[in-house]
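Just passing along the structure, written as structure tokens.
Missing here: one protein chain of the complex. Every other protein chain is in place.
All chains are identified by letter, namely A, B and C, in their written order; residue positions are counted from 1 within each chain.
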Amino acid sequence: MRSALFALILMVCGVPAVKAETLQPILQTYATEIAKPSRKTVGETIDTIAASGLPQVTAFLEQWSEKNIWQRTDGTFFVATAAGDSLSLTDMDTQIKTTAPKSDFKQLKPNGGVRRLIATALVQFQLLDPDLTRRKTAVASIARRPEAAQLIPLMASIDGEVDVVLKARKIQLANFLSARFATETQDRIAAINSLSADTSVEARAVLNQILTTTTGVAGTAPQGNIAAILDPMVAPDSSYGALVESKLAPPKQTVSDIKKVLEANIIEGRIAGFPLAQMDDPLMREAAYSALAAQDSVPTLITKELRDAALFSHVFYEIYAEPNAQITAAAEVARKSADNHVTTAQFADLTLDALSLASIFFLAAIGLAITFGVMGVINMAHGEFIMMGAYTGYVVQLFIPNYTVSIFVALPLAFAVTFLAGVVMERLVIRRLYHRPLETLLATFGVSIALQQLAKNVFGTQARPLTSPDWLAGAWIINDVIQISFIRIAIFILALLFLCLIIYILKKTRLGLEVRAVTQNPGMASSMGINPDRINMMTFGLGSGIAGIAGVAIGLYAKVTSEMGSDYIVQSFMTVVVGGVGNVWGTLAGAAMIGFGQKGIEWLNPSNTLAAQTYMILFVILFIQFRPKGIVALKGRAAGD
Amino acid sequence: MSIRSTLLSTISAGVLSVASSAALAECAAPIKVGVLHSLSGSMAISETTLKDAMLMLIEQQNTKGGLLGCELEAVVVDPASDWPLFAEKARELLTVNQVDVIFGNWTSVSRKSVLPVIEELNGLLFYPVQYEGEESSKNVFYTGAAPNQQAIPATDYFLEELGVEKFALLGTDYVYPRTTNNILESYLKDKGIAADDIFVNYTPFGQSDWATIVADVVSLGEDGKQVGVISTINGDANIGFYKELAAAGISADDIPVVAFSVGEEELSGLDTSSLVGHLAAWNYFQSAESEANTDFIAAWKAFAGEERVTNDPMEAHFIGFNMWVNAATEAGTTDVDAVRSAMYGQVYPNLTGGTAVMLPNHHLAKPVLIGEIQADGQFDIISQTTEVPGDAWTDFLPASAVLKSDWKDLGCGMYNVETETCVQLTSNY
Amino acid sequence: MNTLLEVSGVSVSFDGFKAINNLSIQIGEAELRAVIGPNGAGKTTFMDIVTGKTKPDEGYVIWGEKSLSLLDMNESQIAQAGIGRKFQKPTVFEKQTVRENITMALKNPRSPLDLLFNRAAPDTEDRVRAVSDDIGLTDALDQLSGALSHGQKQWLEIGMLLAQDPRLLLVDEPAAGMSATEREQTTDILVRAAKKRAVVVVEHDMEFVRRLNCKVTVLHQGSVLAEGSLDHVTKNQDVIDVYLGR
Partner (left out) sequence: MERTFIAKNPSILWFLLGLSVFTVLVTIFSEAAGSSVVSTSFLKILGKTLCLCLVAIAMDVVWGYCGILSLGHFAFFGIGGYAIGMWLMYDRTKDIVVGSLENNILPPTPDEITIAIGTQIFGVVGSSEFPLIWAFSHSLPLQLLAVVLVPGALALVFGWLAFRSRVTGVYLSILTQAMTLALSLYLFQNDTGLRGNNGLSGLQNIPGLEAVSQATLSLWFFWASAFALGAGYVFFAWMLAGKFGSVIRAIRDNETRVRFLGYHVETYKLFIFTTTAMIASIAGALYYPQAGIINPAEIAPIASIYLAVWVAIGGRGRLYGAVIGAVFVSLMSSWFTGGSAPDINLGFYLVKWTDWWLILLGLTFVGVTLFFPKGIGGLFDLISNYREKQQ
């Protein structure tokens, strides 16, 4: 298999079959460069090694890139794998295997930049490799560092490609390459036009590369493919800076320049006749400087007028690096169209993100919608139930290493654990406080800090890993702009599931009927044979149990720490209050509003997430003013005011 | 939250005496070493390790015969991750417990809280954590990295070795990332990177919703330039960030990330298999291969437990403590002023090889290491510079470029080289 | 007789249920009026509307000589304008003494600053005593009102209304849970009160209404079914249907 590979490479590359030579001497010539490679200089070395045409080159480059090359103290290189204190070595030329103590060897660790160059050099060997992964690596490498020279081998490899997906990818890449590097203008324009609906980052990169411009300034507009003539007055100071840089104008004095000049020209406590004491006024400083300039001892002060005059007498322009105006014109059109597509896609992506955030808020708050919304109990320990759920997930993963199985064990177990915790808390604490709702806040806050500290004592303050199974690990990628991770989709589905489940329980089951009866009129309910104690206990347990499941989900996408609950508690209460208490649909509406609102504000001010959160809370506070009962409000006497 | 712990803590300083195996010569009183690290609250996880490291170092020193013929005694207090409480406890250590030196603090804000107290009472503090610089106190020795010992070399590595042309500076919204990013922005502009090619974003502590930000970073690649992320994201927030990065399928080959606050400990909260190849810059990694390091790790595991890992601030304490011992021995006293004079020029071997030197600006000269994350959660060191002298005032911000710190000859931590005057003798809090 | 309160064409519905349907009632000055009707007839909602607790969907509520619209005022403004209300359940401030309860209700300026800086109105004590005499609680002035009997609490609440010196008194089931003698005294208090002001009593108990000996309005399904003397309305066939069931 390996020899077949070599033969293939030799055929393709057209290197004449020279007599077997050894690689080691070539490597020794460049020993220092290989041992301590730097991206800027190693390219030549790699090229030389590759150009030797030896069959061992591919293996060497691959092993080098994977940090499997070790250098003996005498300078010889080996392919080696470490096992404890010893190394199992393979001679690169003879393939003879030996072992040796590790201490005599030094591992070569080429950095990421060098590895990328190695990968580029490997492309020519790998593009036609029978091994699919090698071909994929080669294509990925082209995508990362597109070069003109790769166009022809890439094109040549398309017809023979058997893998459908890879073939499509090769065609796409070839298209990108021909847009930039094809020799015929016609070919390039055709390729460019085909990119006008492509929202991928790579396609946009191609267009942007073609449209690279440089700015310049001159007395008159120069010849060439000019992109635009600029107005210098948009940013006059930096425009003048450009003038100075092109040596077309004298530099403008800064405040500290003036200061230095003045300090150097003090004569008997005076500067050009101005007393030193007056120099605390910036205007007087300028006057003194001008006076000095009038004596010809310093350059003239560049005033605003002088600056503007200089700006107006020059042309500021932007010029394309690409000389062919036809191509840049086509690319501009394509880019504009692509940008429109991207804007639409970005909007869709933002909507997805908002939807995801809303579903996370909903999941965190839905338990509260029951305990707070339906029962009217303020449970400050709700966040800690979320945390308990997450830690349950972590503990389950300790015992069940298979992530898929462990998730399916963890979800019901988290529900059971927090359901139980909820029931215990209801029996011991909440039950005694139904007539003092404000005080449930205090008591459950006490439970909350106790639980948080307990978690710290048991698990430590450090974050614990909760890893999602492989099938949840990636992202659903529609295109380069619109994508969403599977775990978020799972959370979204989970949220929907719970919505339906709770609506079903409350509306269609006996328990739901009894819950509604108890919350509306406990006295009447108990006279009808419903045991309110049992109902309250079950309801509270249900709300807490759902918090536990939310904990597993949140832990999967974010983190598991003892303080994770407190991140969600205020948000969750706001979600329920904004949505309208006593109504699960309201919680959904509240979560949607907060999720979309927060993403919307983030979009307006993308560099500051904190501000988005702040303004979202302010918005919620204001919103409550106008709809004190929330989005989905109960009216009339049932509202109970 | 400071509030719940303000009363009566004077009587409550926990005094922990470290027993010595060697019977020490007659000595008026043991020499007291204050340890000011949070043992509870959010910083406990990081700082407790440093407290243990200090106890180990003191025990080792006592085994060697103590200092100046006296036994060393650790005075451990708990400022509970509560910044005002740091000032309160520092005052207690210096006035009530009469300690000769303090080793402590982690966060910048806690250091700023302690500074006025230390300066008022002329104490001596060794600060072991990488920080944002722009500060120089007569009473503090900074044994952690200044920005030019961590951020600048890492950025150089990005520019030179990875060929990064477009930078995303992502950070948690507090002083260290803010200042570091300011310095880096200015540095990158000096290096010819256009302002449009630098994307800066700040997120709150504990941020968990990273989807949009990661998407923003990916879209930076749309003009075909190589994108790199410089992360000053702090603590737990890293977990969500790396998870989202992995979910989006971004490998270190596509968009490399270099982090300044991610060490072995932060990675333990994650499945690192999808993060292989991303980077971190420190002055020390546990994986550094040297005899001194092997010994240190062995001693640490014997003292604290087999499962414990070592990290960069521990090395800083290791160097700082030993330098202090040597300086006090040279000075023949633990008097703060005498020890300070003796500190300048102190040399001590690094755990990563080479030697650290204490400079007149109270910073160390140390090598900078860049490591790639491996699947097992350790770092593979792929780059190590020679010793870089720490710089209190960065050269890349105009306001501090003119400032210089030299306590040895100029006797000033904030010396303006343009006007040749000392701006102030106390530090800016 | 001048009209003090005019409710005309008022309707209100909760979630589709019409609690009040095109209701029109007029109350004159110094009039004693009883409003009766079966459960859900809208008696309490009528009071809610007059006192500003509930805003009607349509209709007018006009008050006094100046024909002010009560719909534009909030609860406390309406109370200050001279409408006092007693709830079904006795609601006195149980943790405060009878004296404090009455003092609070006395007609005085009611802004926070008035209360803080004009503490000792000289006639306060006399006015408190006058009210307490009226309701027969003078001996209990320094007791916590929570310690009073049920009937006494009802009287205290009426007393607090009287202390406000309102022009219209709305009283919701004052005799509920009272013994026969207590009822008698309550009737006395109300009849006496009605000499100087309008009093509207909502009541279930026909005996009690009979003793009040006043004009009666019968409500049914949110509107007026009949009006007149008790004897007159009890002979009305509609009223008999409603009360005795169809």
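One rule holds for everything that comes next: a contact is a pair of C-beta atoms (placed from the backbone, for glycine too) under 8 Å apart; a residue touches a chain by one contact, two chains touch by 3 or more.
Just so it is clear, the model here is predicted, and its values are computed rather than measured.
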Contacts of the unshown chain among the visible ones are A, B, C
Per the whole complex, from C:E75, C:E207 or C:D238 the residue touching the absent chain is C:E75
Where B:T49, B:N62 or B:S113 are the choices, the one touching the absent chain is B:S113
Of A:L154, A:A182, A:A227 or A:A443, the residue that touches the missing chain is A:A443
Residues on chain C facing the left-out chain by the touch rule are 51, 53, 74-77, 79-80, 84-85, 87, 91, 93-96, 100, 103-105, 110-112, 115-116, 119-120, 125, 160, 164
Had the left-out chain been drawn, it would touch chain B at residues 1-14, 39-40, 76-78, 80, 82-84, 87-88, 91-92, 95-96, 108-109, 112-113, 115-117, 120, 134, 173-175, 178-179, 181-183, 202, 204-205, 397, 399-400, 416, 419, 421-424, 426, 428-429
Residue list for chain A contacting the dropped chain reads 255, 259, 262-263, 266, 276-277, 279-282, 285, 376, 378, 380, 429, 432-433, 436-439, 441-443, 445-454, 456-457, 566, 570, 573-574, 577, 608, 610-611, 613-614, 617-618, 620-622, 624-626, 628, 641
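Operating definition for what follows: only the chains that are shown with their structure count from here on.
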Closest to the centroid of all CA atoms, by its own CA mean, is chain A
Chain centres from averaged Cα atoms put chain B and chain C apart, in whole Å, by 74
Distance between the CA centroids of chain A and chain B (whole Å) is 27
Check: chain B positions touching at least 2 other chains come out as none
Contacts with two or more other chains occur in chain A at residues none
In their shared complex, chain A is touched by residues of chain B numbered 42, 44-45, 157, 160-163, 173, 200-204, 206-209, 211-213, 215-216, 218-219, 221-225, 236, 239-240, 243-244, 246-249, 252-254, 256, 265-266, 268-271, 274, 277, 279, 372, 380-383
Residue set of chain A touching chain B in the complex reads 38-40, 67, 109-116, 140, 144, 201, 204-206, 208-209, 349-350, 353, 356-357, 360, 460-465, 467, 473-475, 477, 480-481, 483-488, 554, 557-561, 563, 567, 599, 602, 606-610, 613
